[in-house]
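The complex appears here minus one protein chain, its other protein chains still in place.
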Amino acid sequence: MTELSKYKGFFSFLIGMLFLCLVFNLSLGSVNIPLWEAIKITLGYPTTKPTFEYILLDYRIPKAITAMLTGGSLGVCGLVMQTYFKNPLAGPYVLGISSGASLGVALLLMGSSWLSSWFVFSEVGLRWSIMIAATLGSFLVFCLILIATARLNNSTSLLILGLMFGSLTAAIVNILMFFGSKEALQKYVFWSFGSLGNINTSELKILSFILLIGLSIAVYSIKNLNSLLLGENYARSLGVSLQKNRYLLILSSSILAGATTAFVGPIGFIGLAAPHLIRLLISSTRDHKIVLPAVFLGGALLLLICDSIAQIPGSAYVLPINGITSLIGAPLIILLILRQKG
Amino acid sequence: MKLKINCNFDAVKRINTLLILGLLLIGCSQTSTKINSTNSTRYAQGFSIENKNDHKILSLKNTLPGSSKIFRYLIISEEAKIPSTLNYDGIIRTPVKRIVATSTTHLAFLEELNATENLVGFPQTDYISSVQIRKKIDAGKVVDVGMSQQLNVERILEVDPDILLSFGVDQIDNSLKRFNRMGIPTAFIGEWNEQNPLGRAEWIKVFGLLLDKEKEAFEFFDNTEKKYLEAKKSTLKIKSKPTLIAGAIYQDAWYLPGGNSYLAKLFEDANTNYLWRDNNQTGSLALSIEVVLEKGKDANYWFAPGQHTSYSILTAEHALYSKFEATQKRKIFTYARSKGSKGGIIFFESGACHPDLVLKDIIHHLYPNLEPDYIPTYFLPLND
Partner (left out) sequence: MITLNKLTTGYAKNGVSKEISTELQLEIKKGSLVGILGRNGIGKSTLIKTLAGFQKPLSGNVQVLGKTVHEMTPQQRAKCLSIVLTERKFNGDLIGKELIQLGRQPHTNWRGKQTPEDREIVSQIIKQLNIEQLADQMLKTMSDGEVQKILLARALAQQTPLIFLDEPSSHLDLFNKSLLFQEIKQIVRKEGKTVVFSSHYLNTTIQICDQIILLLNNQWEYGSPDELIEKGVFENMFPKETVLFDPKQKQFNICI
């Protein structure tokens, strides 16, 4: 539809902003690392203080990359859901995938006897146990959605079904929380805050690979997503195989939402807000060829900024990422929309 | 169901509420921060025992943070008459024969006083490590009374205890009233609220009082105190203090004990430099991982790394763990490896009762040459 090159300026701006925020994110943290030291370390030169090296290379850089990948993937996932369901309130968790992950983690931490989960932990570690539980939970909901899709004919029914699965799993989690021990409850709640800094480099590679698959499917579906702008009937008349397309979009969304939830926990708001943000910034096109990559960059930028804020630079304390995303994001969107009306 | 309580309890309380409030207000200055410890406590701040002619008064401080309420219990023998002058939050006839406890720490105290036979009910018995009590559980003699936050009232009534040992916190007034109405006095055992290790052990005196075994309890505590102080003294000859870190990462923060906490006090008494001893918190701190790395990277020792039991899992959990000197030099010690048959951690059960052993464990790992043949009970080195 529209030429990518026409939007070169906009993309340069986004990429430039992303780079700038990355520099800020890496140089700001609880421990004060001087900027020139940070640059030296990233370029591979040895430094005086090995602590700086450890913090930067083993903590801040993986965290920043995680933030960008997660933010971008959630943004794209949200965009796909918003276009497919023709609903601006849809987000990456609308199919209930993240709720499934929460159920898995809740079962691990609070459902089974506290002590048998100790056993799991002592064999593979708590973090991996949580990741596996979250993955299994998302996969369960994913299968349910697939089965439902085979029987459904339209997108609205699927949306309602996804929301219902989400409610159901949330209800079960509530019951589990009621019976959980104090420690287990606290662990669960803390998991639900999300955590970007818990991934090491090799895990990051795995996450990147998985997200790449999900993103590739979304990119492959760009043409169909454009056709879907007019709704399913017109899309079909333009040559879209609705059922095949539905499966592809569900697959892509489940991979993106499921993998991010499994590795970093549920991160709210970004998936919902990034598409709106981009749409407010570029109102001259709705072509997904432009909007999708822009939303990826926008989501990456948003989450990176939120992470920088959550670190409370200079302080020894940190804030949970989930609290920050809505705190910063919602006023931003409100501001932009109010400007728009004028 | 036997009613051991004066049925007029509630009515009398209503009439005398204002009087009591007035008395409490007057006595507030004395009792606001801690119970007057002249009577029988040397370290514990959560209880005090007053000896009267034919009865005793046990005062227990409310464990709710910021509260200055004190619960007073009349401790009186089976046959004696209840003096009707004052109100009590509970009347306990000694010796108590049927006990429902709610924390494994209570069981350790019972075991020391040879009173495990008196245990009739406990919530979620899997947590219990004590071999003796496990035998009782297997014989079906200990009733599972639900969950510690949500005790099953019917089960408790069925078991018909003489006393319910709660650990308090939020639902204090509710459960007190509820079980009192049913004739079961509830005592809030707040040993966990003591930051001084000897203060925690001193709560055995409360158990001694309830079981009519005060002499044994006092003897046990004096002995424990002696051994603790001896152990503490033995470290004074060490010239250079080793540095120490504690805690572990969960999600995005490192949780470690505050400078005024129970563990911090143990580290202090072991003559170490716990790197956060200057902090004045009694609870746990949630700090940025970067800060802990910067300050504690070169610490000599690392105690209580959360639930970790092996170096392989520890280093896999977070990239920064392996950067600590304590990890590289294999100087990490945990309480998570000593478990009961069903997985309950022994430190959480009998650690409070044996601060001398806890301290000696720590000292042994810090300075193995002091007593090469010592076998630690609670703290063990991490597995590979």
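To keep things simple, chains are lettered A and B as they appear, and every chain counts its residues starting from 1.
The definition used in the following text is that contacts are C-beta pairs under 8 Å (C-beta built on N, C-alpha and C of every residue); 3 or more make two chains touch, one makes a residue touch a chain.
What you see is a predicted model, and the numbers here were worked out from it, not measured in a lab.
In the full complex, the chain left out of view touches A. Residue in contact with the omitted chain (choice from A:I199, A:I222 or A:L301): A:I222.
Among A:L230, A:L281 or A:I337, the one in contact with the hidden chain is A:L230.
Set against the missing chain, the residues A:L69, A:I210, A:V240 or A:A316 yield one that touches it, A:V240.
Of the residues in subunit A, those that touch the hidden partner chain are 1-2, 86, 220, 222-223, 226-227, 229-231, 233-234, 236-242, 279, 283-287, 289.
We adopt the following convention: only the chains that are shown with their structure count from here on.
Taking each chain's centre as the mean of its C-alpha atoms, subunit A lies 43 Å from subunit B. Every residue of subunit A that touches subunit B in the complex is listed here, in rising order: 29-31, 50-51, 54-55, 58-60, 62, 113-116, 118-119, 121-122, 124-128, 179, 181-182, 187, 190-191, 193, 195-198, 200-201, 265, 310-311, 315-318, 320-321. Residues of subunit B that touch subunit A in their complex: 126-127, 147-150, 249-253, 286-291, 293-294, 297, 307, 309-310, 313, 316-320, 323, 342-344.
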